[in-house]
Structures are given as C-alpha cells and as structure tokens.
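Reviewing the structure listed below.
A single protein chain has been omitted; all remaining protein chains appear in their positions.
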Amino acid sequence: MTFAPSEDLRDMPDDEFRMLVRRFAEENYPKDMPRHSQRRLHWREVKPWYLALSRRGWLCPNWPREHGGMGLSAAKQLIMIEEFGRHGCARVNDIGIVMLGPLLIHHGSEQQKAHFLPKILSGEHIWAQGYSEPNAGSDLAAVRTEAVLDGDEWVINGQKTWATLGNDANWIFILARTDKTVKKQAGISFLLVPMDAPGVTVRPIENLELFDEFSEIFFDNVRIPKGNLVGEVNGGWTIAKALLGHERVFIGAPRLSANALAQLRALAERTGVAGDPAFEDRFVRLKLDLDDLAALFESYVEKLRRGETIGADVSILKIFQSELFQRISEEMLQVAGETAGLREPLDGDARLHAAGAYLMARPTTIFGGSSEIMRNVLAKAVLGLPN
Amino acid sequence: MTFAPSEDLRDMPDDEFRMLVRRFAEENYPKDMPRHSQRRLHWREVKPWYLALSRRGWLCPNWPREHGGMGLSAAKQLIMIEEFGRHGCARVNDIGIVMLGPLLIHHGSEQQKAHFLPKILSGEHIWAQGYSEPNAGSDLAAVRTEAVLDGDEWVINGQKTWATLGNDANWIFILARTDKTVKKQAGISFLLVPMDAPGVTVRPIENLELFDEFSEIFFDNVRIPKGNLVGEVNGGWTIAKALLGHERVFIGAPRLSANALAQLRALAERTGVAGDPAFEDRFVRLKLDLDDLAALFESYVEKLRRGETIGADVSILKIFQSELFQRISEEMLQVAGETAGLREPLDGDARLHAAGAYLMARPTTIFGGSSEIMRNVLAKAVLGLPN
Amino acid sequence: MPPQEDDAAENVRMIRDSTRAVVAADGDLSRIRAQRFQQSGFDPAIFATMAEMGWLTLRLPEQAAGLGLGMAEYCALTEELGAGLVPEPLIGAALAHRMTGADLAEAGICVAAWQDDANSLGWRKLRIDGGRITGTKRFIPDATGADSFAVATAGGVAIVAKDASGVRLDSEWTQDGCSLGTLDMTGAAPLAVHAADAVDDALDEATLATASYLFGLSGRVFAMTIDYLKTRRQFGQPIGSFQALQHRATDVKIQLELARASIASAAATLDAGAARAARSAAVSRAKCRANDTALLVARETIQMHGAIGFTDEYDAGLFVRKAMTLCNRFGSSAVHRRRFAALLKEAA
Partner (left out) sequence: MPPQEDDAAENVRMIRDSTRAVVAADGDLSRIRAQRFQQSGFDPAIFATMAEMGWLTLRLPEQAAGLGLGMAEYCALTEELGAGLVPEPLIGAALAHRMTGADLAEAGICVAAWQDDANSLGWRKLRIDGGRITGTKRFIPDATGADSFAVATAGGVAIVAKDASGVRLDSEWTQDGCSLGTLDMTGAAPLAVHAADAVDDALDEATLATASYLFGLSGRVFAMTIDYLKTRRQFGQPIGSFQALQHRATDVKIQLELARASIASAAATLDAGAARAARSAAVSRAKCRANDTALLVARETIQMHGAIGFTDEYDAGLFVRKAMTLCNRFGSSAVHRRRFAALLKEAA
C-alpha cells in the first residue's frame, strides 16, 4: 500500500479549491458505493473511498504537511466537508484521522509519530476510541478500566463501550486508570492497544437504526508494551480533553439540519402536505432557524479565518444544530402520516424516510458531549453562573 | 353592620343552585361596579359587593355553617366561582375568607374564633397575609421577622413584603421567628397583628400593571397581646403549610385561561388575524390544551365530590393553567400587531387588551408557589426522584 | 356513588386483570422482542386467546353475542396492552367486528381495511359494483397475518378473503417489527357485505382505543425512565437528582396526566351517547394529546437514558419504535387538529 503526499493547496483561492474538490469527488468517489447514506458505512464498504483519498494525499486535510496531511486552513477543510457532503460521499472510518493523529502530533513521541501516522494514512490501522465505559458516560473521568505496569508491559483489565465502528478497528486508544489514590482526573493514562492482542474481545451493539454502529470492548489481562503510553503516566486526562477549536466548530455545522430540511420538503411534497398553510408556517420557522444557525456558524468560521481563538460559547452551535435536526425530524414524522413508522424509505428513495431521520437525529444530542453537559458548561464557563 | 346566616343550600340540586347563584349575581352585583376587571379592585371599590354577599350570608361558602359560612361542597363552591366569573363580578378582599378563616377554625382558640370570624363576615376586618419577606420568597421558612415575648406582649420587628392589597387591610397575620436556636422551620410562630398598632408602616408597591397591588409592611417594635398567637409557640410553620386540598384544586381552575382564550379570539377578529390558517392552527392547539386542562380539572373536582383526598400531583393543574394562560397572552401580543404595546385596551373594550393580559399572566407562575418550586415538589413527592 | 358508576369501575378493574392472560405481569418483553420482524409480526395463538376472551366483540351488544362493554372498559384494555406492547391486532379486529356488527368467526382472523389515503381519515372511495370490488386499501396493520379483511366502502363493509381471486396483498415492515399492508382488489368477490352505518362510530372508537394504547405504552416507558433516573449515577450522584432532568421529567408527567384525563373524558363522552360532533371532537382531542405525549416521552426516554437508550437491546427502544409506528395511525395530530377545528367551527 502506498500513498502520495498531496500537492500544496494551501494558497489556492477558495473558489478554485472548491471546484477542484467537487471535481475530485465526482471523478473519484467509487460509482458502486452508496451516496447520501443515512447510516455510517463499515470499513469493508468504505475502504475504496478511503484509499482513493489516501492515494491523492487528501485523507488528512487537518494534519500538517510534514506528517503527510494537507495542512489546510479551517475554511478549506470546511469546503472539503461541504463538497463531499454535496456529492453524498460516505464518511470514512476517521477516528485515526480526526482524533488520534492530531493528538499524536501534539503529544506523541517521535517514534510514535513515525510508526503510527503513516499507517493511518495508508489505511493499515483503523482506530477506535476507548473513552466511555458503562459507568463513565457523561462523567468521563470516572473510568475504571485499569492498567498496571508489570515489568515492561502494561496489563489492562476492564471494559469500554460506545466505540463507534469498533468492530471495524484493529487498534484502539483508551483512557485507563493508572493511579487510584489521587482524584479521579489525575490518575488516568492514555494507551494504544492493538485489538488483536490476546484478551481483547469485541461485542457489537445494535443501535435503534438496527445497525451495529457501536461496540463494547472487553480487556482481560491484555498486555501491551510500556512504550504504547502517550504522554506522561497519569497525564491522560489533559491530553484527551484538549479538543481542537475548529473541530468544535465543525460539529455544529448546519449540514445535517440542512439535509433534513430538504428531506422534509421532499416528503411533504410526496405526502401532499406541502401547501397546507399550518405546515408551511412551521416549515418557515424551521427554515429561519436553519438560516440563523448558518449565520452563526459563518461567524465562527470567520473567526477561524482571522485566526481568532474560539471560546467555550462555540458549543451553542452543537446544541442548536442537534436540537434543530431533531425538531425537523419530528416534523418529518408528522408529515409522513401513516407511513411514519415504515422501516424502509418510501418509494426506495432515501430522502423519504421519516423514521430513519428521526432515529438518526437522536444520538446527536447525546454523543460528543450531551446537550445537558454542554448547557452545564455554558452556564458556568460563559454565563459565569455559580456551582 | 349585620349579616344574615345563609339559607341551607347544601342539598339543593347543583343545576338549581347554579341558577340561584346566577340570578343573585345579576340582581345584586352593584350596577356601578366594573365587570370583568383585569385588575383587582381596592376595598373602597369592592366594598358594596362584599357587603351584598355578607347580607345574604354568602360571603364564606367554604366555612362551616356553625361559623356563619355556607358549608358547601367543593362542587358547589366551584359553581359559585364559575357563575360569579361568568357575570364578571370583582374578586373581593378574600384573604380573611379563604386563608385566615379556615385556619382559625382549625387551629384557633374558641375565643379567637368568636372574636375574629364575625368581623370577617361583617367586613369590619380586612386581612392581609404576612408570609413573604425580601429574603424569604420561595424559601418561605427563611423568615427573619422576629417576635419576642416581653411580659404579656409580643414585640415584633422586621419586614414583610408582597402582601396582596396590603394597603386595604386593617389586620395582618404573620409568620415570625420566635426561636433562632432550632432549625428554621421549627422556630416560627403565627401571630395576628392590627395594622393600626404603633410601629406598623405600609408602603404600597406598584406592579408592572402600574397598580399598587402589593405592599411592603414594616414592623418597628410593634407590641401585640400575647393572646394574638394562633396555635402553639414555634408551631406556626405547620399551621401555615396546611393548605386545604380543594383550594389547591381551585387555583388550577381553567377560568383564567378560558377567559384569555375568548379574548384572544375577540382580538383576532378585531385585528383581522382570525381566519389566517397558521393562526387558526395555533389557536386550535391552545383550545386543545384548554379542553384537556378542563378535563383534568374535572377529574379532580370529581374526586372532591367523592370525598377522596387530593395528592401532591394536584399542582399539575396550577403549573399547566398558569403556563397556558401565559402562552395565550403571548399569542395575544402577536395578534395585536402594532397595538400590542398600548397602555389602555383597544376601543376601550377590556377584552381587547393584549398588554394587559400579558402582564396579568406573569405573576400566576410566581405567586402561590412558583412553577419552579412546584416542579421540584412534583419531582420528589410524585415521581420519587432523589434529592 | 350511584350503582352504575360502581359497575363501570368494577368492569374496568376486571378487564385490566384479564389482560394478565397476554401481558407478562413482571413487564418481561422477551416474547415481544422475539416476535419482531418474524412472519406476520404477531402470534396467532395469542390472538386466539384474545378472541376467546371475547375482546374482538367487546363493543357489540350482548344480544349480538358481544360483551356490551363501554369505551371506558375498551380503553382500559388497550392501555394495558400498550403497556405490554402486545402486537396482536386487537384494535384492527375489533374494528372489523364493530363496523359490521357481525360475528366474523368464519372469516378467520379478520382485520379492518378502511383507509384510502395517507393523511386523511377518508374511507368512502371504493364502491361495490355488481357484487365485486376493484380498488386499493392502504395502511392495513398486520395484514400479512390476517385471513380476511373488512373492507369499508361507500356501498357497505365487505368481507374479503385474502386468498380470494383478484386479491393481492403487499406488505412492508414497520419500525416496531409489525407490518402495514396494501390490499389491491380487482373484481374481488366478498364473502359477505354488511351495512356501513357504523363505520364512522367504529373508527372513532378505534382511534380512541389507539390513543389509550399509546398512553399505556407512554406511561410504562416513562416509569422505566424514572427508574433509570433513580439508579443511574454520574458525577457521584443519581442523575435523577439533577434539577434540569427533574423539571423535564415533571413536564412529561404533566402531559401524561393530561392524556389520561383527555382519554377518560372522551370515553365518557362516547359512553354517554353525546352528539356525533361532540364525540368526534373528544376523540380527536384525545388522539392529539396521546400522539404528542407519546412522542415527547419517546424523545425524553432516549435523551435521559443517554447512549444506552439508543441501543436496540435495551427495552426502552421497543416503546420508542412502537410510538413512532402508532403516533399517526388513525390520524396524525395534524389530521385530528384539522378535524377538531372544523367541528369547532361547525359548533360555533
């Protein structure tokens, strides 16, 4: 497997870049892969697109060029997201790209960078995230999975859950407790675990879309080399918490809601509800919400363009986007009438799938920081309300 | 001043009773008094109606007959409320009738009953309620007004606030701290204070309706006889907290919302918004809410009729009624268009007064137990959620 | 308490007790889970038990071999079935009997096929020409498991056997693991034809029974959610101690109590024999409340459970999927608000 370093596109004008990306998607997105899929695809399905991106050197727009990324500005990264979304390209298994890569680049040893980054770029390593546990959901620092140093090896015991596409991954990074005597945030380390190590078991979990999106991962006396620790011993919490600013912007992008609103319109036309004045008034409200969300989103992107730092208030985007997406999907259920509960899309048209949209919208307010946790944070960090 | 004991109406069929009440209102409600007034009336304005009720012996439908009341069932009391509301009769200064009378009947000494009850019936004593203080709002047990026994007298120092129509009253009952060494609920006593006692000062407070509905009342070394204590020393909290079940039902009666919805309809007709399908859809939603509230209210009245006890869940009525009233009044602001902010009713017609309704609806979610406090109580007492 | 009230309350208690025959008392849902997406989506043996208990004809008068029960009893029954997510097509079968007023035992499992279009309560499009029917009925719940259909037409309610000539049935799975059928008839000859006089009343009753089923499932899954709030710990305390969740749980409770009152008052309105417009208005009102409450409960159930609420293996999801499937059956809230508004206007 080889991959090409990307041409340097950092100085290309945005409009030109957009056209380039659009053409690339049209020409290189595999013709036999699903477009506009409502569910995530598995590695076996999405691999050809991953490799096409890899060959062009476009897999990691967010990484610096010296590590094999494109080194793009947030604005250009957004253009790629938009254009791939426009073409309906499937999302690849991107945890290594979005989460682990940047983390290793900041906190990994030279050896770790040299070993792991190229294998992400080539598709040899597909990563899962091992943060959540059955009793550490919103309270992430409550991890119980334990790692004990035994000679030159860490011995890991415990359980992780909600690993997205965990059954596709061959590596997982985890937070593990390495000191039980200090306060909970201070005794956590960040470890890299090959999933073919003896003692690792994966159990896929079906979600409400009847899709095995998540997995539970069990660790039973799993031994890994001492060198698979990233950063300092007991320094894992700080590493894991540092999210890059622009990722916190992108997670609030209006794309999901915009797609859903287009689907709502299509569904209303299909079921004859379009034109009903009460529906149209509700539709306009949703459209106004979407446009104002887009305006707010643009104001953050503008800040990124100007190189300003993004504050905690950025989570407003994610809260509002995810809840708007849900409201639109709930209106879709209404509009669908008797067809609301159908398991498959109407007329086989993926846009006409009220139940699918309804279910797909549910986890957006739960994962990546639940709306409740985000409101807690906003209340304290932005409004300065007391504990 | 004399007053007649009422004829015994307890066994009269409800329909017949309703007609009797209706005729009484039509014939006896003073012709020169305002009907359907949005604001409370002062004693000087409402006195003729108070006395008319008193003369007929109909002032205190909730009191037992032996104390000069009508001894009516909750159902019949509701009929009186409904019929007086239908005619637009003003609400009288009723704190003595609704609050103090029943409290004295349960907890007062024979002497207190004999002295105070007749004076309420005759209109000689107009009562104010002295519970709230500037730092004891929702947290009512945090009272700081102090009463110290000095010989045969209580000496009172402190401040009460939000006394409804306090500037009309010549007596006030208060909660005062009589023991600072115990936990806050356990050191409170219930006292009766004449407002013409030296050291009592009343300061009216204008509300947002620009009406002096509330008063602050200051106590500066006010001396009252020892016998003005109701119940036990330090037993005031229990007395004050015991609200009669059926009053907790009545406070959630759909009347305010029903009136407001009729006003919304009239206003929509007047401003030409009626018939707009988006408005009509919102109107139907409000109407459905009102009808379901009425159904729920009826189910509680039915329980009262059957003599069942009413649980903590009854506060659902008050929460939903007050919030529905507010939603209706907010729709009135919308419908009023450019006239929304007018200080006086449109065309001099009290029904066409969006701003008036909007303001009038505000305190309903604050006084008598705020919606927040009531939700706390429901969560714990009814849903059993933990502290 | 007048004696009739006593009787009604006693009947309601008895019918609730009787559902123990088909609803696991301990709330176990393993049968329900296993049944999903299998064959017809329901168990004919359990349906047969329901038939034996007389539930299919519970709304027919005793002289017509029915149980002669009121809507209060029928709603109590479906509330219990909803709490247990019982998938067998009781409402569809009882509707078939109520529309025809007949004992349909010879037609096997017979369910109603009344609906002409989505987002409409209309049922009068088809006609019977020369004793034969041509046309389509849509959105027939559990059609694959039925032997025959009570087809509502402008010319009467026709009993059409599934295996009759000129009959074609298509079916799609619904989110709850049951199915919706489309019945195409081309010159199909009915087994029998009954007068259509009772169809409107029967549809109102089925609508209200469905509202009560939704209320039953909403109440049950809300109770599960409250239990979860009491036991699940985060940040060192049960999540049910967080005030924001307490207030939202209270908002759900308020809607549930409104739904309970709305359904009970609609049942009472029907049982009191009020005028047609008043009956339909009460039914529309109750269906709106039950729909909206079920969807509110569904949303909060998933959100309050967090990640586990979005897994299929956790039982709460079964309720969510049933709510999604039933919320628009016999009319969405939009459809019923429209009907309620029209009746309101008529009355004014």
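The chains carry the letters A, B and C, assigned in the order they are written, with residues numbered from 1 in each.
Everything that follows uses one rule, which is that contacts are C-beta pairs under 8 Å (C-beta built on N, C-alpha and C of every residue); 3 or more make two chains touch, one makes a residue touch a chain.
Given the structure is predicted, the values throughout are model-derived calculations rather than measurements.
Checked against the full complex, the one of B:31, B:180, B:306 or B:343 touching the unshown chain is B:343. Shown as candidates are A:126, A:319 or A:342; the residue that touches the absent chain is A:319. In the full complex, subunit C contacts the hidden chain through residues 242-244, 246-247.
For subunit A, the list of residues touching the undisplayed chain reads 280-281, 284-285, 287-289, 291-293, 295-296, 298-299, 306, 313, 316, 319-320, 372, 375-376, 378-380, 382-387.
Touching residues on subunit B toward the chain that is not drawn are 132, 135, 137-139, 142, 161-162, 205-208, 210, 214, 271-273, 276, 278-279, 326, 330, 333-344, 355, 358, 362-363, 365-367, 370-372, 375.
To be clear about the criterion, only the chains that are shown with their structure count from here on.
The greatest centre-to-centre gap from subunit B, using C-alpha centroids, is found for A.
As a whole-number value, the distance joining the C-alpha centres of subunit B and subunit C reads 43 Å.
Between the CA-based centres of subunit A and subunit C the separation comes to 39 Å, rounded to the whole angstrom.
Distance between subunit A and subunit B, defined via averaged C-alpha coordinates, is recorded as 55 Å.
Shown for subunit A are the residues that touch two or more other chains, namely 276, 278. The multi-chain contact residues of subunit C, meaning those touching 2 or more other chains, are 245, 337.
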